[in-house]
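With one protein chain held back, the other chains of the complex are shown just where they sit.
This part shows chain A:
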């Protein structure tokens, strides 16, 4: 019997189109897999079996009736819990939104529904997407399917882990400083952050509005492209969304050709201070691209070194304002202060926030409030915005010389759960390679490029393209993926340890 959980989305779609299976069968297979392994992985905060099967049935009926269906119709998907789903609890990984059921769908979710994709459930994440390890979820951490004692990356660890653990063929993540790409790197999956504005942010619970971007979490570059086409495009509900057609990403992924392409290796993020095994895999990947006809150029982006500092001023500043709406007045958690008979609105708000927000969220709200306050604005937020401009200029200058830029996605493979919890700075350093793309709004992708020699854990290869030229990510990513799979004799996830039965063994 075919195991549909081990297939790519593209192959599932082909089997559905050919009538070899039904969406109900495929969806049920994934629900079964979730039941089997999610107790260990904890990728999901909520599973919506009923809703997913209802969509699956509807798609099967439509297909039987001969209706024209989209390319991914009937292929199930998981959605990061930061996107509003009508009728389905949405918490952004926070206690303050526990049990909140949005009365509306995020545009991305509406597009998935319109495409006939069954939504399996909502995936775990760091609270309000703040974190690089999914340990800051108010509902407990997600475990890396490669090693359950390790982090799955963050903030979208749930989405990447679900894809890596074969619980979902596809998932939606969001990337504010690397939260799609960094989890992809440490779970051996593909993650794309489209150009800022390429996918609507409407209904995405904002962390930092000027940085947030939803995108695909998948097991292949082609799957990412197919999903990118479903969720991308202009949205009148998001004034920052780009009013232009979705770049030809599927065509580029199928082309998978780098002949004559110029690839820039960013000097400042090419391996200095990175785990040796990660650095080694990066160099090998660059060589594979050269072997396939690409030309490699070393590029300097001096401002990137200031990116992390700028990011950790801009993000908390915007977050402090975005999270101000969580005051216990209208929805979500409301906590009255202890021992106060008739508390004031301010007292209720303070007690609610104290109980509802986790430490990392509080830390960043305080930081952001400080950075925005009169007298400090110019020194902090203002300076950070200037750095942002410099980074955009570095990118622009680099793209005059090369077609894409490449770096290792994350400095290390997955670290152990709890290892860096008490050291926020060490945690923040994880995003050093991914953050510049968010600050400049350019697209980026991480693809798995091997298992590090020292620990046998996945490493990621990051490709960055100019804004709106997302197709280049897919073209280069697919070429490297093909070269690597030739080397490995199949997808890297085939080398992941079997999870079934793990729970009993532990």
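Methods note: a residue touches a chain if its C-beta (ideal position, glycine included) is under 8 Å from a C-beta of that chain, and two chains touch if they have at least 3 such contacts; residues count from 1.
By definition in this document, contacts and distances are computed from a predicted model.
Chemist: What does the UniProt entry say the missing chain is called, choosing from "Sugar ABC transporter permease", "Aspartyl/glutamyl-tRNA(Asn/Gln) amidotransferase subunit B", "ferredoxin--NADP(+) reductase" or "SWIM-type domain-containing protein"?
Modeler: UniProt lists the chain left out of the view as "Aspartyl/glutamyl-tRNA(Asn/Gln) amidotransferase subunit B".
Chemist: Which of A:118, A:203 or A:491 sits in contact with the chain that's absent?
Modeler: A:203
Chemist: For the chain left out of this view, which of A:74, A:102, A:232 or A:411 touches it?
Modeler: In the full complex, the listed residue that touches the missing chain is A:102.
Chemist: If the hidden chain were put back, which of A:240, A:280 or A:468 would touch it?
Modeler: Once the missing chain is taken into account, the touching residue is A:240.
Chemist: Across the whole complex, list the residues on chain A that are touched by the chain not included here.
Modeler: Counting only chain A, the missing chain is touched by 83-84, 90, 92, 97, 100, 102-104, 106, 201-206, 208-210, 236-240, 317-318, 320-321, 324-325, 327, 329-331, 345-346, 349, 369, 372-374, 377, 381.
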